[in-house]
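My questions all concern the structure below.
For this depiction, one protein chain was excluded, whereas all remaining protein chains were kept in their positions.
Then we have chain A:
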Amino acid sequence: MGLPNVSGDLSAEMEVDAFRRLFPLRFYERHLADSIRPDARPLGRARDTTMALGAVASADGSALTKIGSTTMLAAIKMEVMTPSTDSPDEGCIAIDFHMPPICSPIVRPGRPAEAAPVVSKQLSDTILSSGMIDLKELSLVSGKAAWMAYLDIYCLDADGALFDCALLSAVAAFSNLQIPVVSLNDDGKIVVVSEEGEEGKLEKEPVNKEKRKLTLRSLPFSLTCILHKNYILADPTAEEESIMETLVTVVLDSSSRLVSFYKPGGPVLAYTSAVQDCVALTRQRVKELQKILDEAVSGMEID
């Protein structure tokens, strides 16, 4: 692992691993000068990304995604609720992001992780403002009943770029979503029709026979980059995030509109050229992610 360090000072005499631990920033800068990262990636390349749809059998839609070793499990549970009077013909999406202690040494049992509510808020902002889901499609009977989609995302391994992986798993879970069949009973209440062949007994027609899938418009995909001096590192690992602190997360939808440009502080200032470079890297990444998602979805259809 790592390149041999071939310049004067301490690095020549020290073992690579020791140098890495003692002078992490200089270790990285030496790699960056050669346009390579310690895990052998070029600066602008994201880690390998994999996706498995339908990972949780008991959920209505689910996905397990991995970016490098960052792993997220997303699952959606649908429930019927009475819509609010402000928006009688709209459903609702509740998004929660969990970071259990197993995901990272920083998170300790009994104390909620600081990052979790922030990622959770970012996710719901992004998903709702991207217009991916038309909340009107979640309506069953106007003013009486609508779907409440509970999306829970569990971080199983936090190795950097948490938001990217969480958003990808959320989008994948929504594209895997199968809405349960429901019908109205005699009291005008909504009941879930069990799928085990009892349909003959029901006199009532299911309310949502055709609407089993949501139509997803313009999916949002994101890429987090680190800005360090003049370098831009795409898709950082947890180690990189802890050493170089300026993070920029760009979210673009499939038609290249900007959903979010998120830079919470950081010692490096982003100038127009850096903004454009980050957006360009994200454009490439969106294409990659779209392809990975399409392959996963078509793989499911064959099964």
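The rule we apply is simple: a residue touches a chain if its C-beta (ideal position, glycine included) is under 8 Å from a C-beta of that chain, and two chains touch if they have at least 3 such contacts; residues count from 1.
Please note the rule applied: contacts and distances are computed from a predicted model.
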{"item": "Name under which UniProt lists the unshown chain, selected from \"ubiquitinyl hydrolase 1\", \"TP53RK-binding protein\", \"Eukaryotic translation initiation factor 3 subunit K\" or \"Exosome complex exonuclease RRP46 homolog\"", "value": "\"Exosome complex exonuclease RRP46 homolog\""}
{"item": "Touching residue (missing chain; options A:49, A:71 or A:130)", "value": "A:130"}
{"item": "Listed residues A:122, A:139, A:222 or A:237, member touching the removed chain", "value": "A:122"}
{"item": "Omitted-chain contact residue, chosen from A:21, A:189, A:257 or A:287", "value": "A:257"}
{"item": "Touch residues of chain A, complete complex, unshown partner", "value": "106, 114, 117-118, 120-122, 125, 129-131, 246, 253, 256-267, 269-273, 275-276, 279"}
